[in-house]
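The other protein chains are all here in position, but one chain of the complex has been omitted.
Then we have chain A:
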Amino acid sequence: MQDPDMGVKMRNQRLLITVIPHAMTGNDVIEWLIQKYNITEEEARHLGGLLVQYGYIYPLRDPRSLLLRSDDSPYRFQTPYFWTSSRWPASELDYAIYLAKKNIRKQGELVDYEKENYSILHKRINHTWDFVVMQAREQLRASKQRRKADRIVLECQEQAYWLINKPCPGAFDVLDLGPERCNVLSSRVALIEHSRRALGRNRVKSSICLESFMKYSEQYLHHDPIMSGCLPSNPWISDDTSHWTINTDMVGTPTRLRVERWSFSFMELLNDSMGRREFMIYLEKEFSAENLCFWVACEDLRHGESSKIILKVEEVYKNFLAPGAARWVNIDSKTMERTLEGIKRPHRFIMDDAQMHIYFLMKKDSYPRYLKSELYKNMLAKAIVPQETKKSVFPFMRRQRHSSPSPAMVTQATEDDGKAKGAGPTGTSSTTNSQI
């Protein structure tokens, strides 16, 4: 930005009666950003504003206000010595001298928080106070000998620096970076190991991988509410929750989009509890429901409590793997052998091989047949396509936003089955706000 040829146009700016060299207007800065980065005025104003807030550009007029005005207000680039990126900690001594100078130069120039800081410093570094005052007087004397323009510039530079390093309490603090991030030790030996292993991995050509992104976004285009909207309407816009109520787990008739999605991948079918239910019905017809039951039981083992592992492994063995088991699953002999051996020392991943075998069996065999089955086709045929809600006649009248029962309550209600059914809704109505 400071480049003499390609940077922001700088010229003499008039500040009351003084002419300040090498300055620019707020407008100049914004225009330059728009041109250079091909952005809108809004973005340029935002970016320029941040440059001022962070102390890289400072105002000459109204120096206490670190804002970029999009008019002919004069600004200058801050001297690198004062740049925020240098991260030199602002010294108490320098701050004291600065405040002292202000105080001496003009009575009442210090604002409230500065007066407070001044008296705090006076107490804290009282032993060097003579030095502080002496320095302040000396710097003021030296500045009186400068040209007025230079004096103004130096005062504004310093002012901007201190506004950032010692901001008014409650004001935006650009130096607030969040908790300290530090480093931890590493091992070169581990890095070498890792690189060796990485060299051996199989990679797929970019052209093949990247093609899949096109396919995926196209396939899901109509399912993406942000890209294609959603029916009957987006609840966040219309305040109407129909879109959610027609897509619940327990809904009687699913939407067409939902049923279509089951055909995108086996995982999509299994991830939807209704899809899983339908698939189970199909498998029961095919007398292979034990496969899905087994898969579900393995998932439960893998993601359940550590304390229940041994019990669950026993159950799985009894129901699915033991000879003559009620729901015996057909796994290849090698995997079966390995699994049975592993059961002797059960842990949560012991069924992984068997589970994967059954998963891929279902995926390659039962799943494609399900998609071709009457069961699925009927589901698709009777699935509903909701009507798009017409925009209401009086768009400025906001609908009542109804609360819904908390998931926590729903679970508890099913647990206390026979008991307090009349627990009542936990959600408060939209007219009252719970006090926190």
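Keep this in mind: a residue touches a chain if its C-beta (ideal position, glycine included) is under 8 Å from a C-beta of that chain, and two chains touch if they have at least 3 such contacts; residues count from 1.
In the analysis below, contacts and distances are computed from a predicted model.
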item: Per UniProt record, name of the chain withheld from view ["F-box/FBD/LRR-repeat protein At1g13570", "Dolichol-phosphate mannosyltransferase subunit 3", "Oxidoreductase" or "Guanine nucleotide binding protein (G protein), beta 5a"]; value: "Guanine nucleotide binding protein (G protein), beta 5a"
item: Option from A:Lys106, A:Lys144, A:His303 or A:Lys372 whose C-beta touches the chain left out; value: A:His303
item: Per the touch definition above, residue among A:Met6, A:Ala198 or A:Met250 touching the missing chain; value: A:Ala198
item: Touch list for chain A against the chain that is not drawn; value: 33, 36-37, 39, 42-43, 46-47, 50, 54, 84-87, 172, 177-179, 181-192, 194-196, 198-199, 201, 203-214, 216-221, 223-230, 234-237, 241, 243-244, 247, 266-267, 299, 302-307, 348-349, 352, 356, 359, 401-404, 406-412, 423, 426-428, 430, 433-434, 436
